[in-house]
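Below: one structure in structure tokens.
For this view, one protein chain was removed and the others were kept in their places.
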Amino acid sequence: MTDFARAVRFQTVHLAIIGLIAAIFMVGVFASDRFVTVLNIANVQDQLVALALVALAQTVVILSGGIDLSFAGLLGLLSVLFATFAGSDPATFAAAYVGILVLGTAIGAITGGIVAFSGIHPLIVTLATSTIMAGAALLHTKQPSGSVPIFFEDIVYARFFDFLPWGTLFVIAAYLLVGFVLWRTRFGIRVYAIGDDERAATISGVPVRLTKVLIYALSGFIVALAAIYLVGRFGVGDPRAGIGFDLRSITPVIVGGTLLAGGRGGVLGTFLAVILLALLANVLNFLNVSNFYLWIVEGVIIVVAVSLFVVRARS
Amino acid sequence: MADPVLAARGMTKLFGSNEVLRNIDFEVIAGRNIALCGENGAGKSTLIKLMTGIYTPSAGHVLLDGEPVIFAGPKEAIAAGIAVVHQEFSTISALTVAENVFLEKEPRDRLGLVDRRRLRRDCADLLQQLGIDLDPDTPLERLSVAEAQMVEIAKALRSRARVLILDEPTAVLSHREIDHLFRILRDLRNQGMGLVYVSHRLDEIFEVCTDICVLKDGDVTSAGPIEDYDHDRVVAAMVGRRLGELFPPKSGPATGAAPVLSLRDLKVEGSAASVDLDLRPGEIVGLSGLVGSGRTELALAIFGAARGAGTVALSGANYRKRTPGRSLAGGLAMLTEDRKANGLFPDASVAWNFAASTLGKGARALALSPRDEEERSRSVVERFSVVVDHVGQPISALSGGNQQKVLIGRLLENAPKILLLDEPTRGVDVATKAEIYRTLRRLARDGVAILVISSELIEVVGLCDRVHVMRDGAFVAELLGDAITEDGIMAVAAAATGGGMRPSHD
Partner (left out) sequence: MIAQLLGGKGTVRGRKTREILLLLGFLIVIWAVTTVLSPRFLSVKNITDILIQAAPLGFVVIGQMIVIVVRGLDLSVASIMATAAVLSIGVFDNTATAFVAALLLGALVGGVNGYLVSYRRVTPFLATLATMIVLQGIRFAYTKGAPSGSLPDAFRFLATGDIGGVPVVLIVLIGVGFVAHWMLERSVPGRQLLLYGDNPETAYMAGLPVKRIVISAYVISGVLAAIAGLFLVGYVGIVDNWTGQGYELDSIAAAVIGGASLRGGKGSVIGALLAALILVSLFNIVVILGLSIEFQMVVKGVLILLAATVYIRRTRE
């Protein structure tokens, strides 16, 4: 195995996903000549930015054996706050931008602190914090409100060579960065160690609690980026912007070969799975299949993917 | 003698009101290897944990180079040069050998990033120095248990250590692997390291140690240079009485009766060999063999909890599609080797644990009667003199020996005709062992057929009417009557493999 393969945590399932992506792409090409247009390719990318970011956050948390169901509340809260304070000039915008990133990170750190020190299952903790934040977001504003400077919307909608949105580049950069952190930092090794065997990690001197705080803080930071992106796309802060993102963020992680139990997997699989799911939605759209059927397909994919991994793990 | 590097003085440890160690003195000297012996529950592991900062002593203190120290945690002990290989593995299967060996001590470059190349090189160097032949990039999940154990030792020695403590390091190793380990230990001793070797396997201790300290029920009962000791003296110090007194008289093999359990060409999954066996009412048959020889798997295959090809017949009737539920309903019961993993319902009460025997296939009614459950479990508690305040207490609050008694009580509840017992006295004190042996003999006399798997030769010798020695899924010898001796079994086992079977005297 090459270093590169080790660094990206290559698994055979990745090949399968790439194959599926290619197959679905071909279906799209045959289904409609409008499929391989610049506009459509950019559309696919726009759809996947926010999901790709929250799935990235979820990947790190799941790798460490945890789970973060607070995205719904967190995205909503950060969205409305960002839209409220971003104003219209660069100065207020910059302040709001940094402020939201700091806030997202801090909320993540608090969540991680509760998970690490209380011993309560992360599912329950993040469920509770999500509810609190969703309530807070709705208390702040019931309707989508606020605004962002025009120049930010321009950036969000801008495209390189007409087909490569900024968002995509940003997502790729984020995945590379997190992948690098997991491979080249002590924190990264700790994430895998804790996810695989928390007891053994503790015996080995891994600062388990600190690492958990950092993991959820990182998750909060990435979700803050997603919130800022969503506000940029919609031009307003929607307290309900995050609804569904909690559970939807998990699908690509699992389909990408990361085990819910922790310790196995990586960001490459999640990235590929996000593309797969976005492409699938797009192609079904071209085939005039209602989006409702996409849900059925998605559910079946989860079961098939997980069943395959279980069988593989047993053999 | 030189001054000790590490010492414990007047060490006492209480868990609640339970005194597990009383006023212990213990010394580790550079260039020597002291054995810490004792039965399960004698306090060996507790003493190690006290000297390495995992537990804090209730009284007494630790001396490092003669100066009292307080280790606030295992990290401080490691920083002081005290390396420990715990009985519980600390390796992580998702990480590679190199990542495991240098976990939390990864070499880093100027930017603070993990230097992957140096990590690999440092690990390769260390492994080479220790004579361990492993690729630093292999994920731990691809290694055997023995190889993982080697990684564990390499990990303990990654930074300069002055004291190396090994807590039962050979429990899972084969003979050749043990020889390899001992070579490494002698090298380290010659380099001036102080070693502590925790074990109850006497021949290993005589082979590799220079001094000995024996614990019994939290007290040091004997200590001194190994030359002053022989097997008997160590055993007497560990157990407090002669082992022969533990076992009731045998009744001899039952030849006349028709077998209640017959195995023909039974082959466990993953094994090439198969076995034939007839088990008759009234006899206790021992299954002896190395860890990994297929003993447990054979029992599980008979019981229906593991796959096996071949025939199993109960009282002459072919028994197909075996499952634990059907086995129990058919009068075939099994006691598993690992109570915690699959013997106990830890959070449930003693009564519930006991009454689980009536919930399987033979469940008579839909409704349960708590009063009936309590009464029946109280009678078991009395019959086996289980120490418990109330049968409503969670079973995890009981000692290992008392838990085992409850499990044996549960096993006997449905009056089984055949018992498969895998390590029936593991983690049980001597008095309870004797009780269990008497119970088994009484059952045999009442016509129950019993198959006992045990790693403790003394148990096999003292208890069984007939012994099969097992290797690689096959029976390699059968011993009867007076031929059942530790030497006899050893001779067969050693001739067969030179494997890791050793006489154990606890």
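In order of appearance the chains are A and B, and numbering begins at 1 in each one.
In the analysis below, a residue touches a chain if its C-beta (ideal position, glycine included) is under 8 Å from a C-beta of that chain, and two chains touch if they have at least 3 such contacts.
Treat the numbers as computed from the prediction; the structure is a model and nothing was measured.
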{"item": "Of A:Val171, A:Ala201 or A:Ile254, the one touching the omitted chain in the full complex", "value": "A:Ile254"}
{"item": "Hidden-chain contact residue, picked from the options B:Leu14, B:Ala79, B:Leu359 or B:Ala483", "value": "B:Leu359"}
{"item": "Sole contact to the chain not displayed, among A:Leu15, A:Ile120, A:Ile150 or A:Leu287", "value": "A:Ile120"}
{"item": "Footprint left on chain B by the chain that the document does not show", "value": "305, 323-329, 334, 336, 341-349, 352, 355-357, 359-361, 363, 365-368, 370, 389-390, 392-394, 397, 410"}
{"item": "Residues in chain A touching the chain absent from view", "value": "67, 69, 114, 118-121, 123-125, 127-136, 138-139, 247, 250-251, 254, 260-261, 290, 292-300, 302-303, 306-307, 310, 314"}
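One rule holds for everything that comes next: only the chains that are shown with their structure count from here on.
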{"item": "Chain A and chain B, separation of their C-alpha mean positions in angstrom", "value": "46"}
{"item": "Residue numbers on chain A that touch chain B, as the complex places them", "value": "1, 3, 6, 183-186, 188-189, 192-193, 195-197, 199-201, 203-206, 263-264"}
{"item": "Residue numbers on chain B that touch chain A, as the complex places them", "value": "74-75, 78, 86, 88-95, 99, 103-104, 106, 108, 112-114, 116, 137, 155"}
